[in-house]
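As you look at this complex, bear in mind that one protein chain is not there, while each of the others sits in place.
Then we have subunit A:
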């Protein structure tokens, strides 16, 4: 067996299906060229949608409105609980309601630049175009966005941009947008157009004659493993940040759906592009089960600082003004506290590494609202951020109106995901990936308030247009049945895997393995990565995997509600995905966006891209557990936004 790092290079990706021509005409052109399905024929087509977040919820509702028969799944007890609900800050749209110089082209430009020139121009431009329709759609659904006294919509600024284009609903924008999609989905469930399976988790993909035709899923209440068939499968199962154990993701967010699809032939792109969010509440101890984000919107009015002197352990309010280092304002005077997330996170790490961090263990920096309260008064600050301040106080027992918040970076979002073409179709025909589950729009770093935009763009507008083309060309006259030998095989494999997990009866819990893997990933594949560190992780992961299958302990049986079994099964996939993330990080010997390789930095410590060698998306093909994968490069072409060293100074 060859070593895992001896990956081979396969055929490059030459056609992403994006039309040629001026970038602002490509989406229209694609929609016009796409074949349509006659409305009367749509009800004969079944589409499986996995996940009910912003992408899945909006896609399920819209496909059902179009007349398709949708079969939808979520592991939560209700589709309303998908983790999109926790998004706080807002959603971007190029409405230019502020008359502050915004435009579709500027949103496009900011996003390509913010992503450190590792995203596709065609996709990003489409995203910017659709952004304006999303706001219209959500307002029509009754999403209660913040409004001004004249009754019009309010906006605010976010990191990495100099216009005010972020629409918000206090600190609960994700919740309100998700409930809008959930309500639209509920309407279709009631109409009988969506067959909803809550508390049901996808465990594998069924591929027949090279096409995605269904999934294997487990009813989490009874433990029954069943097969479901369709003419196309849409994965909207979110990102894989939980591979780090501690992250801002929901506890049960997981990578199983996308990883199983990867094992069945879907290429996985840029797995090392993970976003470490700069403003999270620092951890308090080993008992910590997850990290909580404090919205980036706080950086609009909060000022970030640490003491100038190392080891200054005086309380914040006893440190005089001239002994404070407002380091973001100092290093990046034009963007100040609103630099993009990757830059803010790394700057926080740097000052903490210098020994100037605050709070327990020196793993924190201050986010101070004293000036904002002095300038605006307490009331307006309360109106803008009240719920975030309350949440902070509940968790830390400190009052942020009186003492500055302490924040530290944490894993938040994954830009990488299943490789998709312009139609959001993976390398498995008939398998689509939308929202955070795909890799397409954010490059190496996502700008704040763009995840909600992308999830809803994919689900409400892009997928419903492109899936028509696939279904029209592949009418699938022959139905798949449970007796099909491929179905039998996939089902048996899933059952065997769960039985094995139950049979080991070792002496370590699923969480103990998850914690161990997470710590390893945070150390070697976190905010700063090195060749040597990544090689260490790549040596260790197969050992943990081997130990996992020897020592895992899962109580109970598979034929019942068994949360330990769910966790252990997700671990199986994390233990493979982690390896690919490290390999991808190792092979990309440049720094870009959230991927910072210490060997590749400018003299002043900024990420140094190496465009000559790495201006491509890395799409990995699975060849076997622990086997060296095959790399397919998709060269990125920049016709409109020319790659430069990002400057926010």
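Throughout what follows, a residue touches a chain if its C-beta (ideal position, glycine included) is under 8 Å from a C-beta of that chain, and two chains touch if they have at least 3 such contacts; residues count from 1.
Definition applied: contacts and distances are computed from a predicted model.
K.L.:
Assuming one chain is omitted from the figure, identify its UniProt name from "Tol-Pal system protein TolB", "Putrescine-binding periplasmic protein", "ABC transporter permease subunit" or "Succinate dehydrogenase".
P.N.:
The record names the chain that does not appear here as "Succinate dehydrogenase".
K.L.:
In the complete assembly, which of A:169, A:367, A:517 or A:592 touches the absent chain?
P.N.:
Of all options in A:169, A:367, A:517 or A:592, contact with the hidden chain holds for A:169.
K.L.:
I'm checking contacts with the chain that's been left out. Which of A:70, A:94, A:135 or A:161 qualifies?
P.N.:
A:135
K.L.:
Quick one: say which of A:47, A:71, A:184 or A:431 touches the chain that got left out.
P.N.:
A:184
K.L.:
Give the residue, chosen from A:2, A:224 or A:289, that touches the chain omitted from the document.
P.N.:
Among A:2, A:224 or A:289, only A:289 touches the chain that is not shown.
K.L.:
Determine and list the subunit A residues touching the chain excluded from the picture.
P.N.:
Given the touch definition above, subunit A has residues 58, 61-62, 65, 76-81, 83, 85-86, 95, 97, 133, 135-142, 144-153, 169-170, 172, 175-176, 179, 182-184, 186-187, 189-190, 196, 198, 221, 250-252, 284-285, 287-290, 292-293, 391, 394-395, 397, 460-461, 464, 507, 509, 511-512, 553, 555-556, 560-561, 563-564 touching the missing chain.
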